[in-house]
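All protein chains of the complex are present and in place, except for one that has been dropped.
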Amino acid sequence: MPSIAIVGASGYGGTELLRLLHRHPSLDIHLVAAAASAGAPVRTAAPNIPDRAGGGELLDTVDVEGLARADVVVLGTPDEVSLELAPALLAAGTRVVDLSGGFRLDAATFRTWYGHEHTAPVHAMDGTDPAVYGLTEHARESIAAARLVANPGCYPTATLLGLIPLRELLEPAGIVVNAMSGTSGAGRSSRDTLQASVVHGDVVAYGAPSHRHTVEIETHGAPGGMSAPIVFTPHLVPMSRGILATISAALRPGVGQADVDATLADAYGSEAFVHVLPVGEFPRTKSVHGANSCLLSAIVDERTGRVLVTSVIDNLVKGAAGQALQNVNVMLGLDEAAGLDVIGVYP
Amino acid sequence: MPSIAIVGASGYGGTELLRLLHRHPSLDIHLVAAAASAGAPVRTAAPNIPDRAGGGELLDTVDVEGLARADVVVLGTPDEVSLELAPALLAAGTRVVDLSGGFRLDAATFRTWYGHEHTAPVHAMDGTDPAVYGLTEHARESIAAARLVANPGCYPTATLLGLIPLRELLEPAGIVVNAMSGTSGAGRSSRDTLQASVVHGDVVAYGAPSHRHTVEIETHGAPGGMSAPIVFTPHLVPMSRGILATISAALRPGVGQADVDATLADAYGSEAFVHVLPVGEFPRTKSVHGANSCLLSAIVDERTGRVLVTSVIDNLVKGAAGQALQNVNVMLGLDEAAGLDVIGVYP
Amino acid sequence: MPSIAIVGASGYGGTELLRLLHRHPSLDIHLVAAAASAGAPVRTAAPNIPDRAGGGELLDTVDVEGLARADVVVLGTPDEVSLELAPALLAAGTRVVDLSGGFRLDAATFRTWYGHEHTAPVHAMDGTDPAVYGLTEHARESIAAARLVANPGCYPTATLLGLIPLRELLEPAGIVVNAMSGTSGAGRSSRDTLQASVVHGDVVAYGAPSHRHTVEIETHGAPGGMSAPIVFTPHLVPMSRGILATISAALRPGVGQADVDATLADAYGSEAFVHVLPVGEFPRTKSVHGANSCLLSAIVDERTGRVLVTSVIDNLVKGAAGQALQNVNVMLGLDEAAGLDVIGVYP
Partner (left out) sequence: MPSIAIVGASGYGGTELLRLLHRHPSLDIHLVAAAASAGAPVRTAAPNIPDRAGGGELLDTVDVEGLARADVVVLGTPDEVSLELAPALLAAGTRVVDLSGGFRLDAATFRTWYGHEHTAPVHAMDGTDPAVYGLTEHARESIAAARLVANPGCYPTATLLGLIPLRELLEPAGIVVNAMSGTSGAGRSSRDTLQASVVHGDVVAYGAPSHRHTVEIETHGAPGGMSAPIVFTPHLVPMSRGILATISAALRPGVGQADVDATLADAYGSEAFVHVLPVGEFPRTKSVHGANSCLLSAIVDERTGRVLVTSVIDNLVKGAAGQALQNVNVMLGLDEAAGLDVIGVYP
């Protein structure tokens, strides 16, 4: 049975991956590591994981040699840690899925948007050993062959699943994306602005107009690529999980609802994890709470000549750990849905 | 002392107006009426209003003759009720501020967006006795003279306070407005989709692309008016109160941050209820929880040539009862801030 | 493969059971019925259930003959409907698990607390064909043999799992139980007090001192039974799911922390779904969000001579559909954990 290791297992991405792996029929958990929390039981970071499902296991230290014995290592670490760990793990002979933003951009773009050099010898898009951008539904073959997969950001996942199939139907200019996220998207952070007293009963925009996910969306699927910049504005809403992306784009002349419907049906009709709702229904984030699903709707407004696409995911599942596991399954030649056939918890 | 009467006092707009009137130094509450709840004490609809502030008073029946003895009547009634009551009250000699959507559009536009004829003999914009659109900061003189004021919708208030001053700086085409509202914006409704079990931990778009507030924004202040349609998408977020409007618009050539800043400072520098935040800060809805304030921010993105305006109000105060009282003050020649000098409750 | 049918499948208990059944390896879903929603797809009541998991199936009408072909029928119906359906189904030869309060009390007690006669010919505790009270961990043998299982209420489940093992250690008098529930405990109701605008940011007691779950707790496991009444006060808190029961009881002379610990370990040490936390930790409801688990803590306060037991469950899982499925598994001789080995979603 192939094996997996996790680094950063005490973060929200890591604990979510452990939840999903519990039901995986054909993947051995080799090592579960966390830098700061090493030695503590998994349960302290994940009170939902009972001992019978691994909650009592102690978190391991981060040791490249030990980790590299797994067939794949998933990194739930900050950018700067991933920039160091991923090359080391690749050099030691294993494969890597990285949840951070460290390998999603080419080195020049990275420098512009992150404000410092990209220090890793492997680059997202321009190296000799390039990272593959792991939006599973749109990159299966490359992912299967990849040694390093850059797992997409949560906002880009929700947005690109809506935008990519429609690329040929849209005017590249003037695309506006507004997205709303629950607080877990910010990770297990103790920032003042993530305190419950601040967040309850509140909604606020942040990070605009230069949130790093903007360029990630442009690079990996916006119709005009980086030559037709999009407007991306994220918001924090008072809930733990869930992302809603609301996308407005002008349609090319002659494109109507039927074209949009047919294109989306063609793209996702046989997909297990992306569902298109009937025209007129809007997806709600809670429908995918805990699930690896993306729900999409698209409605054409003839008055404005634009299409409105709304897309929901659970930021910790399809937006992080779920998609990572989906990618691991693809990389290892396993059933892509293994461990992911979990229905969301509603209401 | 001039007097005020309220109809629909058991709705959220009505109870909020009662809260504010409690501190009004120079306005006599003549009558507090509610159709279905007549005979019940105010406290049953407004558990926040103690007896010493009128919570024990019984709600009155709706009687035009009695109401008309007040100097101004505020209608917190549904569209179809307002369409009947407002003309009757005007005929009986009093003045009216209407919180419904009944008088915000000309008759033809009303027919198109509401799906039925506008039956009242007074029209919003085209009658012989026209209603004045009561966005106070931008229509003081007309409001002072008006017999019928159509109080703006909550979404249009948040949006237009941001858009109107910037009209000359913006390209009229391609304006995209996304707005998020707490549930009280839907009124005291028992709709399934407003149940707490559904709303908790959830965000969802609704009503797009033909929400009636779209045309209200176009009619009353969007740069291109009704000839340059905007995209307006409202969302429901899990909180009781508050609206955030996020507006993206292309700037005319040569317009920069300094122009935007100067224009907003010019528009609102001496206003008591509209505040512009420093560039880079984003307003949060909870900052105005319970207050008649609008907080605005505007940041220019040179990369896209667009401006991002975010605007927050409390939908029940500046978006309904507060602005209604502000308009009543203007109509009666009172201090515009009377009864409204209340600071929001944070956190 | 044995088969199951569901009545009331559009309620929260029903949709939750469908979610769990999706992963059940050895139970055939025979019929999914709902009175008012018959003909609508499951997805309209359960937006979390995708078509591949049955979301597109149409809800059936309620037909005793058809239902009776299943090996077990689970009733997610109101009391008065269950009082009619259960006897009819038993007469038609199938077995029943009832989620309502219809069969949890003997006829005389039912009359006192429900205010009307118990009309069904089968009684909870005094009939010739008695219903078995289905608190699984404490009644496995009776459940296995039962034709009619009265599934425990959500509050009694959380409370009794804490109280029953400790019975011999407690003074029967003066037991005080306070419980807090999310809104889904009230079902898919459109009551005014369950509106999101009312519930957000609010906590309130209700139903005390005569909530029907009081006598259910006394009847089925409180140390003094019905001769030593308990004080039970439920509260509504602003969340969708979850129950916390906080129990205070006086200890018999000489009983200490070690006795309490040993007793609980003895009762639940080998249970899959009930876990006792280390002394000093308190369980949080979110730890079991979506899971069939109960987390318990018990701390002895020598100063007052009392023990404080806190107990959390997900009201829709261990407090309703999960325990119902656990009982079905026991009745049919299947693996008790089949379909229930799902980890909660946190955070």
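The chains carry the letters A, B and C, assigned in the order they are written, with residues numbered from 1 in each.
Just so we're on the same page, contacts are C-beta pairs under 8 Å (C-beta built on N, C-alpha and C of every residue); 3 or more make two chains touch, one makes a residue touch a chain.
All figures in this text were calculated on a predicted structure; none of them were measured in a lab.
The missing chain, though absent from the display, is touched by one residue of C:Asn48, C:Ser189 or C:Thr246; that residue is C:Thr246.
Of the candidate positions B:Asp51, B:Glu80, B:Glu117 or B:Glu168, contact with the unshown chain belongs to B:Asp51. Of the candidate positions B:Thr157, B:Gln195, B:Ser248 or B:Ser293, contact with the unshown chain belongs to B:Ser293.
Residues of chain C in touch with the missing chain: 174, 176, 178, 180, 182, 197-198, 200-206, 208-210, 229-231, 233, 235, 237-242, 244, 246, 248, 250, 282-286, 289, 299, 301, 303-304, 306, 308, 310, 347. Interface residues of chain A with the unshown chain, by the touch rule above, are 12, 182-184, 186, 188-192, 194-201, 238-240. One chain of the complex is left out; on chain B, the residues touching it are 12, 15, 19, 22-23, 46-53, 184, 200-201, 240-241, 272, 275, 283-284, 286-291, 293, 341-347.
As a working rule, only the chains that are shown with their structure count from here on.
The mean-CA centres of chain A and chain C are about 36 angstrom from one another, to the nearest whole unit. Chain B and chain C have CA centres that are 45 Å apart. Residues of chain A in contact with two or more other chains: 200-201, 240-241, 283-284, 286, 289, 347.
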